[in-house]
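In this view, the complex is presented without one of its protein chains, the others remaining in place.
What follows is chain A.
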Amino acid sequence: MEHEPGDWILSKAQQTGTKKIQARMGSPVHRVSLGDTWSTQVHPDIESERYIQSFNVERLINILDGGAQNTALRRKVESIIHSDPEFSLKDNYFMTQNERYEAAVKRKFHLQTIAKRQGWSEGSPELYYSYRTLSGDLAFSIHMVFLKSLKSLGSEEQIAKWAPLCNDFQIIATYAQTELGHGTYLQGLETEATYDAATQEFVVHSPTMTATKWWPGDLGRSATHALVQAQLICSGARQGMHAFIVPIRSLQDHTPLPGVTVGDIGPKMGFHHIDHGFLRLDHVRIPRENMLSRFAQVLPDGTYLKVGSLQINYLSMVVMRVDLLLGEIIPMLQKACVIAIRYSVIRHQSSLRPSGPEVKILDYQTQQHKLLPQLATVYAFHFLASNLLKFFHSSYSAILNRDFSHLPELHALSAGIKALVSDLCLQGTELCRRACGGHGYSKLSGLPSLVSRVTASCTYEGENTVLYLQTARFLVKNYLQVHGSLGSTSQMFLPKSTAYLTTPYQARCPAQKAADFLHAKLYTAAWAHVAARLIKDSAHHLQTLMQSGADWDEAWNQSTVLHLQAAKAHCYYISVKNFTETLDKLENEPAIQQVLKRLCDLYALHSILTNSGDFLHDGFLSGTQVDAVRTAYLNLLLLIRKDAILLTDAFDFMDHCLNSALGCYDGNVYERLFHWAQRSPTNTQGNPAYEKYIKPLLQSWRSKL
């Protein structure tokens, strides 16, 4: 296309715009926007949303960042990243899988260069923020997982040897756990590492087709080394899963080493920039020192020595899950909310009064009902994950010193929360996408990429159903500890997250009217009631089945649907309670506390309404009370509607990072959509299909006439 669409669009924007952006340095508008030359004005429809500020957005940004100093640091990093054209993501949507991969590798190396220059070390907040601002569109993320696993599972000598090589990218490493035939169920993995005392080597081998390692990121084309999870066999005995460092590609010319078959697993729904790979090992020999040995080791003569609990293997998974929440999953829903809500104040459709003007679609109750609960949810999850991270840090150092007392609770919490957060983030992101109508289907909206990426999080790092059931196991165990076999209640000490199992049973909710449901204590207690009841039911069901002759395992499988519901309710309770506790700490910020309180209320009431059957079931809520919840909920929608744009602005994503034609800060949706479409290769590269097929088709009929 040769024509320049900018000219006539600009003139149109000048007609409709009312106020110019204050384009002075340092103003928020200037900071976050793409600064397109044709976009000199903020769309009046979005500007009017920012006109009356019921709270200080900047303060909320600081709170979300965990302090003003963090905000400043993040912005510094963002300005460095986005002033560098090498980091531009704008052509992502037009690239093939190969091109995406290539660009991600290039960006990664470029980031390393910048990090070196700026003195950002591995694990520093600066690198964390650069990952955020580049939407993780970088290669070698599993390289970092390798490093983390090494640090938690490796001995001091091993860390000293391998960590510098990794940090300097003298090797590229990956973490190979999942196999073709097995994923979340670790004990089922088939890869074997057999110790050969004669040569003091492990022989690592894939005995079957299904033992082929499948899915590890960075494995397909990049990695030179893999941390392989394999069944350890020494002195003839199987000792379970252990981690081994296996060199897989030549450091000279990158070809696979002898005995190694490695490649890319092909196209996927998302993650096009990552080379997920397969790996088959044919009796590959590695030195004895390559088994990570902080918690277990094999002596030269083949003696197996355990130095810790078996549970420790879970630790690297817990680390991963906790990191994923804030680093990967929650930002997806945040971005989706920003895009969908901003678009919903620009898009006008139909009118609310006959012959009245067309209204913003965000003024429709149904649109608010779609989007605002997602906004509330993502705020709830942000605070939930932040506090889980705190709990994790306090437990982690203890665990490294072999104090495992917090591990069961940490494991159960991280499993259930990961499952709930990824489930609801996926649902929410998809809802946001569809709430943008047809334009949400265009990749230029940014939403399809978010959906296809967040959806992976429901199955990776533990399939969600399996994770809920792990939490349920912990809950049933706790319940039985307190209540013995049946009935009798003992005052056992319970972990903080399950302490509510000992609180006295409340038969009815005391609420009288809609306004009563805006009390945090009231709805937290309601969720506690439902969670406790479902845990009780599932435990009793299990016991009943066992009393009628089933063994534990059979009984467990026959009651898993109940356990699933119980675990979900528990996670809802935890998230609601956590949100209310976060609010309590915001006493010094009354305006922000008020607006967040509304979101907390909305989150809690929305979750009650979508699960109303559980609340009505034993008469805890009456039908009238559920109606009152609905009334309170609908009223909240109107209140939050007023602050919706500011609440999304508070996530403080730069336009570069959103990479969405619908979601930019300035609201110039349609102009941007038109501009971006022009860049599509389908427009820039002619139409070979015309000469090849369309023309002959048109002419074949003409010749017959």
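Note that a residue touches a chain if its C-beta (ideal position, glycine included) is under 8 Å from a C-beta of that chain, and two chains touch if they have at least 3 such contacts; residues count from 1.
Everything below uses one rule, namely that contacts and distances are computed from a predicted model.
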| item | value |
| --- | --- |
| From "Acyl-coenzyme A oxidase", "GPI-anchor transamidase", "Protein YIPF" or "Proteasome subunit beta", the hidden chain's UniProt protein name | "Acyl-coenzyme A oxidase" |
| Sole contact to the chain not displayed, among A:K76, A:K116, A:K513 or A:K585 | A:K116 |
| Listed residues A:D218, A:E409 or A:E430, member touching the removed chain | A:E430 |
| Of A:Q158, A:T455, A:T524 or A:N578, the one touching the omitted chain in the full complex | A:T455 |
